[in-house]
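One protein chain omitted, others in place.
Chains: A, B and C, in written order; residue numbering restarts at 1 for each.
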Amino acid sequence: MATIRIFVTGGTFDKEYNELTGALAFKDTHLPEMLRLGRSRVDVVVRTLMMIDSLEMTDSDRVLVVEQCRDAAESRILITHGTDTMVETAAALAAALPPASGKTIVLTGAMIPYAFGSSDGLFNLGSALSFVQVLPPGVYIAMNGRCFESDRVRKNRETGIFEVI
Amino acid sequence: MATIRIFVTGGTFDKEYNELTGALAFKDTHLPEMLRLGRSRVDVVVRTLMMIDSLEMTDSDRVLVVEQCRDAAESRILITHGTDTMVETAAALAAALPPASGKTIVLTGAMIPYAFGSSDGLFNLGSALSFVQVLPPGVYIAMNGRCFESDRVRKNRETGIFEVI
Amino acid sequence: MATIRIFVTGGTFDKEYNELTGALAFKDTHLPEMLRLGRSRVDVVVRTLMMIDSLEMTDSDRVLVVEQCRDAAESRILITHGTDTMVETAAALAAALPPASGKTIVLTGAMIPYAFGSSDGLFNLGSALSFVQVLPPGVYIAMNGRCFESDRVRKNRETGIFEVI
Partner (left out) sequence: MATIRIFVTGGTFDKEYNELTGALAFKDTHLPEMLRLGRSRVDVVVRTLMMIDSLEMTDSDRVLVVEQCRDAAESRILITHGTDTMVETAAALAAALPPASGKTIVLTGAMIPYAFGSSDGLFNLGSALSFVQVLPPGVYIAMNGRCFESDRVRKNRETGIFEVI
């Protein structure tokens, strides 16, 4: 079983409620806790690249993500990412890392922070971690239990649902 | 996107705490609620075949599961099942439905009931639902974030972890 | 057992995560659900007066709260309220409804929204509902498991803890 590389970039996944300010904010990633809860025995290496809302992700942030994926020794990579610009980051990755690169990259996120009771985060993580183990090289988005190719997906802003275009 | 058939058989997944008797018992399946929580947009048809602890699953129960899988119009089938005899049911399915049958069948379950705070159920459901969409015909077990071929897996009773044999 | 009047004014207690906007917002009050979860058999009548962040509570909002308490047929009243200006509202109530009015009024709130996993809301509701049943006429704040007289309490902004002054 090959090791999976997990890159954390923040997003709703990891937002928390700051009880002193009443605002949503980032502290540490919940990824390791979520993998424990899922009793995951997949061999993973987790690295936090940034901890930001994906609406604030800049071009240079995306360059960093692409470089980290290109330089990773692992050929299978999972990225946690805010849903608002997940499609843009997927496009940047697909442009730089075509299937011939041999990399299978799956991006996922959450509509509700994991720290809140009703999050879809754990479901999405289980989904993305599974897709990344078996899909052929390419860049994908795993949301809503489905897997989309990076150039054939959009987030519907009205419904919050990812759909094929 | 082809419809996925989901068969519910019970197992820890669906156990609840009966507050009048203080015992664990089955009521209704939590599958639909879990799919809602995961914001799943996978096209599924859910059917409850039985609602039992897998230690109580008899040969005739297994015959029923096999027949339902054989008769299902869908070629991709997910089964929720208690972990204790999941491997036995997978073997019965593999014997009756070889890859040539064209069926991709994934069994999953949970170590902790979904109704309890710290369940692995949502993670496992996301995982199994993803594997079943992309794996070639065969019978598999999706647990611990991994996917095992039905004849190369066992549940380690000491650790509660599924492992390759 | 006399009926307890519960007035809902909003506050962190009832904030929810809006998954389309990514912002915290109010929908309906969670009070009835929380009372069900607590298996409460206290005779209560719940009325929502407003659904706002207490930092946005105006003088005329406070006049409304005071009038509703004065006009209530019940002599025991619980108010859910944002913690930031809970002390101000308590002071307005104490000025208008001295012990001679015969009213026992207890304000409570939460540091973390009830809808989030780690809320103190259920604990605080159990606490406030208990204090309001047994305390003599007066205006009180129930937070942190304690009960404070309305003119001898402040919220420590550094720690988020209510303390005696």
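Please note the rule applied: a residue touches a chain if its C-beta (ideal position, glycine included) is under 8 Å from a C-beta of that chain, and two chains touch if they have at least 3 such contacts.
Since we're looking at a predicted model, the values are computed, not measured.
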Original post:
Missing chain touches which shown chains?
Top reply: B, C
Subject >> Candidate in contact with the missing chain, chosen from B:34, B:111, B:128 or B:147 >> reply: B:111
Original post:
Which of C:77, C:125 or C:141 touches the chain that is not shown?
Top reply: C:125
Subject >> Footprint left on chain B by the chain that the document does not show >> reply: 12, 17, 19-20, 22, 24, 53, 84, 111-113, 115-118, 157-158, 160
Original post:
Mind pulling the chain C residues that touch the left-out chain?
Top reply: 1, 34-35, 37-42, 111, 118-120, 122-131, 133-135, 142-147, 160-163
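To be clear about the criterion, only the chains that are shown with their structure count from here on.
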**OP:** If you connect every pair of chains that touch, what shape comes out? Choose line, ring, star, complete or other.
**Re:** line
Subject >> Interface numbering overlap (same over half, different under half) for chain A and chain C >> reply: same
Original post:
Which interface, named by its two chains, has the most contact pairs?
Top reply: A-B
Original post:
Just how much do you need to spin chain B so its Cα atoms sit on those of chain C, in degrees to the nearest 5?
Top reply: 180
Subject >> Chain whose Cα centroid lies at the greatest distance from that of chain C >> reply: B
Original post:
If you average the CA atoms of chain A and of chain C, how many Å lie between those two points?
Top reply: 39
Original post:
What are the residue numbers in chain B that touch two or more other chains?
Top reply: none
